[in-house]
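Below is one structure, written out as structure tokens; comments come after it.
With one protein chain removed, the remaining protein chains of the complex are shown where they sit.
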Amino acid sequence: MSRWALRIGTLGYLALLLLVPVGFVFYRAFEHGFGHAWHAVTTPAAVHALELTLISAAVAVPVNTVFGIILALALVRTRFPGRGLVNAVVDLPLALSPVVVGLSLYLLYGRGGWLGGLADHGIRVLFSLPGIVLATLFVSMPFVVREVVPVLREIGTEQEQAAETLGARPMQIFRRITFPAIRWAVAYGVVLTTARVIGEFGAVSAVAGTKLTLPLYVRAEVENFDTSGAYAASVVLALIAIATVVVLRAFHPREETG
Amino acid sequence: MKIISIALVSVTVLAGSAHGASKGTTVDLVAYSTPKDAFGKIISAFQKTSAGSGVGFSQSYNASFDQARAVAAGQSADVVALSLDPDIDYLVRKGLVPKNWSENSHRGITSNSVVVFVVRDGNPKHIKGWSDLVKPDIQVITPNPFTSGGARWNVMAAYGAQRRGGKTDKQAVKYLNKLFHHVPVQPDSARAALQVFAQGKGDVLLTYENDAIFANKKGVHTDYHIPKATILIETPAALTKSGLKKPAAKSFYRYIWSATAQRAFADQGYRPVLKSVAKGRFYKPPGLFTINSRKYGLNGWTKVQRRFFNPQHGIMAAIERSLGH
Partner (left out) sequence: MGSWPRSRGRLATESITAAPPLAGLSGGALARGVAMGYLSVVVLLPLAALIWASRAGGLGSIWDAATQPEAAAALRLTLGLAAICALVNAVAGTAIAWTLVRDRFPGKGAVDAVIDLPFALPTIVAGLTLLALYGPGGPFGIDVAFTRTGLMFALLFVTLPFVVRAVQPVLLELDTEMEEAAASLGAGSFAIFRRIVFPNLLPAILSGVALAFARAVGEFGAVVLISGNLPFKTEAASVYIFGQLQSDNQSSAAAVSVVLLFISLGVLLAIGGIRRRRTRHDRV
């Protein structure tokens, strides 16, 4: 009996908090027909916002992946003082408010900031694509690292050491031994990073100014009472999120649910 | 470290400029919070003209003084369309807008409006005059005068209406104090205030007539009432120093006063400044005054801004402090 109560309680909680709200947005978006929603999401402003979102992802995700792997290698395969501190810094974006992230970038690259001089040399960081990319890099930094680190630790260094004694160079070792071992972890991290980069709102709000990514576009539409535009854009973002969840699931077989 | 930083930024700048390069000139419009739909129509019309074809626009809409501060902090702007002269004069002081920005046929004023009372459908609490606002149970929504231009127009409308009704300066200031004690929340912009009111908070919202009309257009269940005594809102626009360097920006700026643009304003509920377009379309309240109506103690924005809205010594600062803010 208590099993049923627990089941209904938890499923009910999930339904009311998660499923029904997300489903309702789909309903509202398509309430007046598919054509209406399509029209709302293909306005020039919406298309611009989607373009900007995808371009910033196209830059940020590879950068974070490459450096994430390097960071993981440095953390697991080398020793240096302050390694624990570096760990904490890597985890920090997960616990830090995105507005604080955005503000930090604003203070660094704005007028009067330490790197504010870049603007005088024609390099616009704030209110422009570089600022958006830097904001998304900051908040998505942990994902690839956290996925790769445990795998690196698990697989140990035997194979790599063996290859080295046979005369292989570091890049060869990485390409033929290390990377194949971590590639699924990297893929998983890439999916998480991509979802986070596309969906980031708080940090990007602080640095983007007039430029609207798709999440920022949703807010702007709500504030202008253009609810159909807001719902349509939300559906696009929700579909990306659902695709993310599905892909993550595919990478990760059912073993963890018992 | 610096190399990595510059490398990162360069990659993204290249990507971004590749994205932007295909578009030709871009004109950056920075405006106060309400005229998004109006400027949207004007920009579309402009882009159909020969001067405007192929010109891209970036637009930003937010509380008037917040926008002025953003531009001063580095946000790019070619045309600034703000809620009132002082916010543009702020940019003049910061060296971003030329001193003679208002020396054209309409003193730089793009459109007019009036302060109105937005009420619930059917005006259930029968709010008609300024004295109704300070009745015991009435809650008034207005934005914060230190971020919003619309809020400052509201304050001066309230003050001026009292003076027109025969009150002395001291009594009018007392009224302002009383009024703000009926304000439960001060959102940061006029549009944000409309959001708050639309969500069900407050009995009456003080705002631009054009935003009241906008609310009706968007299906919000409100009515609006133009009080007998109210102020003429005159919203200015200026070309910034960077805008002066862009022929497209200069063309767009001039276009704002074309008949097409002024008609677009009228369609969105703004009172056009072009007499030919404005003819007979809007109701003129009997007690309409302006910020320059000396007989009601309104001697121009420069003096009013200093006396009422100085952040330390102004009358509104004292009132906000008495509210615990």
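The chains carry the letters A and B, assigned in the order they are written, with residues numbered from 1 in each.
Criterion: contacts are C-beta pairs under 8 Å (C-beta built on N, C-alpha and C of every residue); 3 or more make two chains touch, one makes a residue touch a chain.
Note that this is a predicted model, so its numbers are computed, not measured.
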Can you work out which residue in A:P21, A:P44 or A:P62 touches the chain that's missing from view? A:P21
Touching the hidden chain in the complete assembly: which of B:A73, B:V92, B:L288 or B:I315 does that? B:A73
Touch rule applied to subunit A and the missing chain gives residues 2-3, 6-7, 9-11, 13-14, 17-22, 24-25, 28, 67, 70-71, 73-80, 83-84, 86-108, 113-115, 134, 137-138, 141-142, 145-147, 149-154, 156-157, 160-161, 164, 170-171, 180-181, 184-185, 188, 192, 195, 198-202, 205-206, 215-216, 218-219, 222, 230-231, 234, 237-238, 240-242, 244-246, 248-249, 252-258
Hidden partner chain, residues of subunit B it touches: 1, 3-5, 8, 62-63, 65-66, 69-70, 72-73, 146-147, 184-188, 196, 198-201, 324-325
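Methods note: only the chains that are shown with their structure count from here on.
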Of all residues in subunit A, those that touch subunit B in their complex: 51-52, 55, 58-59, 63, 110-111, 115, 118-119, 123-130, 133-134, 137, 209-211, 223-226
Which subunit B residues qualify as touching subunit A in the complex? 5, 8-13, 15-16, 19, 28, 30, 36-37, 58-61, 70, 73-76, 191-192, 195, 198, 214-215, 218, 220
